[in-house]
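Removed: one protein chain of the complex. Kept in place: all other protein chains.
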Amino acid sequence: MTVIPGPFPPVLEVENLCIAYADSSGERRAVHDVSFRINPGEVVALVGESGSGKTTTAQSIIGLLAANGRVERGSIRLNGTDIARWTDRQLDTVRGARISLVPQDPGSSLNPVKTIGSQLGEIFRIHGALRSDEIEARVISLLARVGLSEPALRARQYPHELSGGMRQRVLIAIAIALKPQLIIADEPTSALDVTVQKRILDLIDELRAEYGAAVLLVTHDLGVAADRADRIVVLKGGRIQEQGATGAVLAAPRSPYTRQLLADAPSFTAPLRLAAVRPSIASAPDDIVVVEGLVREFVREGGGSALRAVDDLSFRVRRGTTHAVVGESGSGKTTTIRSIVGFDRPTAGRIAIDGIDVSGLTGEGLRQFRRKVQLVYQNPYGSLDPRQNVLQIVTEPLTNFLGLRRSDREEKARTILARVGLPEEALGRRPLALSGGQRQRVAIARALVLDPQLVVLDEAVSALDVSVQARILDLLDELQSDLGLTYLFVSHDLAVVRQISDTVSVLKDGRLVDGGTVSDVFENPRSDYTRELINAIPGRKRRAAA
Amino acid sequence: MGSMATATAAAVVSEIRVREGRIMSAYLFNRVAQAFFVLWAAFTISFVLLQAMPGDAILIKFQNPDLGLTAQQVAEIRASYAVDSPVPVQYARTIGNFLAGDFGYSVQAGVPVASLLAAHLPATLKLASLGFLLAAVLAGVIAFLSSLAPFAWLRGALQSVPSLFISIPTFWLGIMLIQVFSFRLKLVPVINPGPWQELILPVVTLAVPISAPLAQVLVRNIDEVMTRPFVAVARAKGATRLWVLWRHVAKNALLPTLTIAGVLFGELIAGAVVTETVFGLNGIGGLTERAVGSQDAAVLQAIVVLSALAFVIINLAVDLLYPVLDPRLRTKTGAVA
Amino acid sequence: MTTKLKRLALTLATLATSSLALSSAQAQAADPVKGGTLIYLEQQAHTNLYPPAGGFYPNGGILNQITDKLTYQNPKTLEIEPWIAESWTVNADATEYTFRIRPGVTFSDGSPLDAAAVARNYDVFGLGNKALKQPVSEVINNYERSEVVDPLTVKFYFKKPSPGFLQGTSVIGSGLVAASTLALPFEELGDATKIIGSGPFVVESETIGKELSLKAREEYNWGPAKLEHQGRAYLDGIKYIITGEDSVRIGALLAGQADFIRQVQAYDEKQVEAQDYQIYAPSTRGVNNSVVFRPDNPLVADVRVRQALLHATDTKEIVTTLFSANYPQATSIIASSALGYKDISAKLAFDPEKAKALLDEAGWSVGANGLRQKDGKELVLTAYESLPQPQNKETLQLVAQQWGKVGVKLSVLAGDSGSKTVDDLDPLKTPVSPAMVGRADPDVIKSQYYPKNRDVLRQKGGLSDKVQSFVDTKLNGLLDALASEPDRQKRLAIAGEIQDYVVDQAYAIPIFEEPQAYAGAPYVQGVAFEAVGRPSFYSTWLAEH
Partner (left out) sequence: MTTFETLHEDAVADARRESNRRSSAASRLRRLPVGLALSWLILGTVVLWAIAPSLFSAFNPLQGVGGEQLQRPSAEHLLGTDALGRDLYARIVHGAVHSLTGAFVAVGLGLVLGTALGVIAGSVQRRLDDAIMRLVDVLLSIPPLLLSLSIIILLGFGTVNAAIAVGVTSVAGFARLARAEVVRVRRSDYVEAAFGSGGTFASVLWRHVLPNSLTSVVAFAALQFGSAVLQISTLGFLGYGAPPPTPEWGLLIAEGRNYISTAWWLTTAPGIVVVLVVLAANRVSQSFGKVAA
């Protein structure tokens, strides 16, 4: 995998790059003395967690730093020419033509009011690369090249008429249209389902090979980097921790941070536990969650047959275990758990939680039911009221249910907050002043303060950095064994699921395609879909090597 | 009144998004029914308001001492107009007449309301449409320049222009424009001007306050759209700032701006009242002002119904126009994988 | 013409005002130029062009150009001169008037202006027409009927003596209109194009509420016989443009966009004159701009209270602060140039000490908050400002300041016309009111005070049914006498008596003699004003400019 040093100069050479952002309190440096190089045809991964400066570095290379950012010093040499201090006008000739970008979020990276064709054709118009009568044919052939069916139709469609994967293909088509020497792929797949993610990464690989472009792959996922990159640059807090050939870095990380990252990445770690060690599984069946023949239909706008989001789903969860519901977007997993916690009413079927039929509950009965079942949301930014402080958030369920005195309530809240690892001084803060991990701890504390029996975790760790994610998973595990909780763990990330769950249900298009204990499902997948999911987990190279 | 539009824009957009879900024909039927309700309610509210006012048009006109009428003569005139019949009877009669297309007779002007409206509408339509057009242009120029401005201070200065525009009383602006451009600089006559000359200063006067909320909404939308990833993608294609602003940001930012048109309509009318009064233009605004002064109920009733009609039509048009401009609201089927 | 009338006219000739002399002096400076359109800026739109509605300035300003009157009152001499009537006779007790009509006069629709047409006009003006809602003219008293003696002779009969009638035939309210106009219901007379007169101008077009164009009538050849100017008007036309804003009217005039404007405020006079433009301030020769009381309201029922307020009013301060030399301080309830004027300035002296004494005497003592009180009630009075009167809001505020110094509060209300009209009928709500009216005949006093006319004092049986009890039979008797006393000298004596009486009773506090203030460009020549200050553009011409 090492790159043979050829006669060609590196495509990109970044040297001693320092970047600072100005804010109301002055300038703050976000990138410190970063240096690396990319040779022709090479894939270099910039790996780091949020705040590591990886995106800032990538933005500075293509000259698209935010308005308050500036390159303090250092150079960015493209084919030997330093473009770090070029004006916008100069950069405009390079962008798109010699450096291109595959952005992070295909959902919002295409202009919603322009057709696919015009957005792809635009790059030829901007650079005057083609006569206008040639553009259409070229657009269609490019769309076909990136694997879109019916390219002529796609060209006339608008972004919202395409799926996320298709949109990312369009964006890739834009990025390769003018055969640039360098493609910056900024988290190109983090918003996509795992199976789609794999296909997109494969496509980038393929095109890179075909067009001979170098790729700067910006990612938070060490697994992706491990699979796709020739060399890895690990960033933390704006500083390079280490860099080197992928295999070497993964096999023998020199910096403690890289070691930590490797340890935290779920795709590289062994399961926290094996089903066998769980005592409760062996004991008498005591199913706290019973879902039988669950059906949920949505009436389609404009008539037509109803849309079946969940189709005849059945599964059981034993008390004190963790059950994972796995599936990609649209698989019906969110609908299912919303029915379980009583926010949504199923069309048919039965849900019993601790013996209580959920679908029959209304009003006060439903309210009382919620003491038993708590939901932790995916997005800790949205699920905490920005105007309450931590203490208020956590005492609120107590206020709702228990007639405790204020001091007692606060006492109880303090205990649980300490339990989830939040320091005393955070209690008076509002969510905005907390980090993502801290917020998710608050959300967990709120869910636990009522001593529920079932905690439903809806993608509860997927928005977090790997190291934070690992800490939260540790916490959940700890709480489960201490408090005897049952988890219903909803996730698209099989690696995480394998790490934390006892049993698993795999959903596709609202149907159960696979189920059983984690080891059964992972080792002997019964459906092609499960197999595909497992294969798509990034980091296979590393695992294979290990 | 300017700021109302700004804040309402968001509200309207969200309403539209909600409505999007309904089925089109039923939706249209519903909207038309609502439109009729709005018309009826506006008519009724204004009828009640007018009834509750002290005095009435006949009294105001004929009690004028310059006419030298005796009490008995005034009483006879009142009787001949049948203004003292019971309120429900008057209501039924008026609404009946309106439905039959008869707007009644203006007591003050002594001509049928229909001919008054016919005489006054063209001027206001001209003034309002040109005023709105200029306001849109002004707003666009302010918003676009401020987003292209190379310096922060220039950007700040341009962005505070709308606030300044909102802060100036319309009548004061009108009088000042007349003083400066007509009387001091003698550029445009206000007395006996040509058919287009007469519109220059009033249109400016009307446009300035209307442009302010438009510009504010536009600036905010442009700022918001500018942060969307597709802008970065367009820049990464090598597009210049101007190219991006014009071909990507403009349409996206204009869409929500469109929705405040309905709200601005009320301001347009209010602006027209003041502008027409200052410039002595012969439009609905001036007519409204005089009709309020003389409590010319028939005229006011007609104006209210007319403006409510315009309001519902504009709003309906905006709603129907929205899907035309935004493809996301056009198709009902979601993404296919 | 009777000898009596001649004598009257001679007496009046001395009373002509200087401002009018000035304007006519200019008119004679050069040979008149024919042609051109006069741009005339009017403050308010006209409301109705039924001739008796001409008391409203904007109405009168138009009617005066498009209608002719039976007689012409010379504004300099106030003498009644022939116009459409070549001659006339009046019987001794002023109950029969016979007019000889000038031949060959036609309305602009071609119909003849003959005895029958005149009779038809006066039957309507004198008796009204209920079917068409046309009211009776306030300048015609005691009218009984007309008689067409021959095609060019018409005779009018009165139930009682009507000595003011002859002057009444000269006022704008008696403009003669064609039969087709009189056949229209009152409310349709708001449309200027439907007013067919015989005047030097005819209505060419109208944009309601904005513009009115008049054009000269080519065949016009029947102007007042004694005028130097005969034949058609010098101007080709007049364009009335409604311009409500004071600052726009004055600015447009000075910027050369208009030729002539009405309603120039006193504070703008200086800059007009500084630019050699001309201020015209013809007196309205009627009842002065005053503040009147409604004695039906218990607060001002006591004559001592009214007298106190009269003496607490410093009219000189008002005139010097707010107005100019064109607004002479009042010396009686009618203008010094009005017929029957009597100088009673001694009774109008500003004397705050006397005012305080009178209030004390009437039992109103100063309370803790500085306001006069009696039986737990405070002396707080209310008045609505009158929009058409010059700077009335400021005037009333100044009056309020002055009254405040003797412990009386005057609240000045700005109101919508509806509330104002309704409240103005109720003495309890409006114990004080500004008032003025113009007409160059002693009858004007009756117009102002008589219960069946303007009834400014609000007497029982007058305009308002809200009045509880107040009636002043002595005043009404005097007013009746004034209107029907055929003997001129006796009539003027009665007028004097009424002036004394009104001030003695302190029914009114006259403030200043109200002119109508106009301003014209220097090249506008030959502007004339009829006796109460409405312009006549018949002899007006535009010099080279």
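Note that the chains take the letters A, B and C in the order they are written out, and that residue 1 is the start of every chain.
Simple rule for what comes next: a residue touches a chain if its C-beta (ideal position, glycine included) is under 8 Å from a C-beta of that chain, and two chains touch if they have at least 3 such contacts.
It should be emphasised that the depicted structure is a prediction, and the values quoted were computed from it without experimental measurement.
> Touch partners of the unshown chain, restricted to the chains that are shown, please.
A, B, C
> Check each of B:Tyr27, B:Phe171 or B:Trp243 against the chain that is not shown and name the one that touches it.
With B:Tyr27, B:Phe171 or B:Trp243 as choices, the missing chain is touched by B:Phe171.
> So which of A:Leu216, A:Ile240 or A:Leu434 would be touching the chain we can't see?
A:Leu434
> Quickly run down the residues of subunit A that touch the omitted chain.
Residues 24-25, 49-52, 237, 341, 343, 367-368, 370-371, 374-375, 377, 379, 382-388, 396-397, 400-401, 421-423, 425-426, 429, 432-438, 443, 446, 450, 465, 467-468, 471, 474-475, 478 of subunit A touch the chain that is not shown.
> Touching residues of subunit C against the unshown chain: what are they?
Here the touching residues of subunit C are 245-247, 250-251, 254, 265, 267-268, 270-271, 317, 320-322, 385, 387, 391, 393-394, 396-398, 400-401, 404, 411-416, 418-419.
> What does the interface between subunit B and the hidden chain look like in terms of residue numbers?
With respect to the unshown chain, the touching residues of subunit B are 1-4, 6-8, 10-12, 14-15, 18, 34, 37-39, 41-42, 45-46, 49-50, 52-54, 156, 160, 163-164, 166-172, 175-176, 179, 183, 262-263, 266-267, 269-270, 273-274, 277, 288-289, 292-293, 295, 300, 303-304, 307-308, 311-312, 315.
Just so we're on the same page, only the chains that are shown with their structure count from here on.
> Looking at which chains touch, is this a line, ring, star, complete or other?
Graph shape, chains as nodes and touching pairs as edges: a line.
> Mean of the CA atoms for each chain, then the mean for all of them together: which chain is nearest?
Nearest to the common C-alpha centre lies chain B.
> Using mean CA coordinates as chain centres, what's the gap between subunit B and subunit C in Å?
42
> In whole angstrom, how far does the Cα centroid of subunit A sit from the Cα centroid of subunit B?
For subunit A versus subunit B, the centre distance works out to 48 Å.
> Could you put a whole-Å number on the gap between the CA centroids of subunit A and subunit C?
Going by mean C-alpha positions, subunit A sits 88 Å from subunit C.
> Where in subunit C do residues touch two or more other chains at once?
Residues: none.
> Residues of subunit A that contact two or more other chains, please.
Touching at least two other chains: none.
> Once bound in the complex, which stretches of subunit B touch subunit C?
53-56, 59-71, 73-74, 76-77, 80, 105, 107-111, 116, 119-120, 175, 178-179, 182-184, 186, 189-192, 277-282, 286-287, 290, 292-295
> Using the touch definition up top, name the residues of subunit C that touch subunit B in the complex.
By the definition above, subunit C touches subunit B via 39, 41, 45, 47-48, 52-53, 55-56, 59, 128, 130, 133, 135-138, 186-191, 207-211, 239, 241-245, 247-248, 251-252, 254-258, 416-425, 437, 447, 452-454, 456, 462-465.
> Any idea which subunit B residues touch subunit A in the complex?
Where subunit B meets subunit A, its residues are 21-24, 228-230, 232-241, 243, 247-248, 251-252, 255, 325-328, 331-333, 335-337.
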